[in-house]
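Here the complex is missing a single protein chain, while all its other protein chains stay put.
This part shows subunit A:
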């Protein structure tokens, strides 16, 4: 991993960090002088290489949320499926949740392995036009834990962007872990020389979730990542027997609707809780194909349409600007 040399001590802060060459653990490291000189803090050459690699990818969309378990992976997977339902579009889904990769199971690819080819790692294909990459494909058993500190996770993300044979793509969707830490900073940094269309933010209706999501929005503003819009997931549950709606995760502070109004962000849609979504994810099937006429699937389709419109508008704006 580029950020932590092989001969570094256990608590290496990373060669590009502020503490490089200065922290207590740097004492005695053979690289201390080099790190302390600041040479390692120069922009990572990988950023330019990634820029080159990504020049054949038209649209890049990040799926973010400050909160865990709100449905980032479910949304990413279904966004990928929906975009790839147009067979003229090439779509790829990259999972940068290094410690908890859910994408392989949701896409029905558990147990698949990545192959090495002349031009890099080959992603795993669900369909001819839908490629997937996740650390899950590099693990030998479903029990394998990836017990890695930040710098090693960053190295992996860099490899995913630079060393995977993505080919020509219309859409690259990046699914992220919860929080605002290493993975998020890295993906934004590594993609800084390319054009990222923006982020889709996922939340559930409760304030407990929104308070973390507001932090994620702050993060996007700090790193100047445009926000495509917000999706409220698990929004109300319609009992299959009596058809009454229950607010299982109550929007006590007005839910995503109020937050979006306050922060002047577009609300892309509200997806109801539907047991069939969780079941499809467990079985690795697309919920949009399994129950296309359900209310949740209809909301999903509308959200996907809005994201597509956003992306094509952005292209048009850029063309008229030049």
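Here is the rule we use: contacts are C-beta pairs under 8 Å (C-beta built on N, C-alpha and C of every residue); 3 or more make two chains touch, one makes a residue touch a chain; residues count from 1.
The rule is simple: contacts and distances are computed from a predicted model.
Going by its UniProt record, the hidden chain of the complex is named "Cytosolic Fe-S cluster assembly factor nubp2" among "50S ribosomal protein L21, chloroplastic", "Mannose-1-phosphate guanyltransferase", "Protein TRANSPARENT TESTA GLABRA 1" or "Cytosolic Fe-S cluster assembly factor nubp2".
Residue-wise, the contact with the chain that is not shown comes from A:246, picked out of A:37, A:56 or A:246. When you scan A:54, A:164, A:187 or A:273 for touch with the missing chain, the hit is A:273. Only one of A:73, A:129, A:159 or A:286 touches the chain withheld from this view, namely A:73.
As for the chain not pictured, it touches subunit A at residues 11, 13-14, 17, 19, 23, 66-70, 73, 98-100, 102, 105-106, 142-151, 153, 177-182, 184-185, 204, 206-209, 211-212, 214-219, 222, 237, 239-242, 244, 246-250, 252, 273, 275, 278-279, 281-282.
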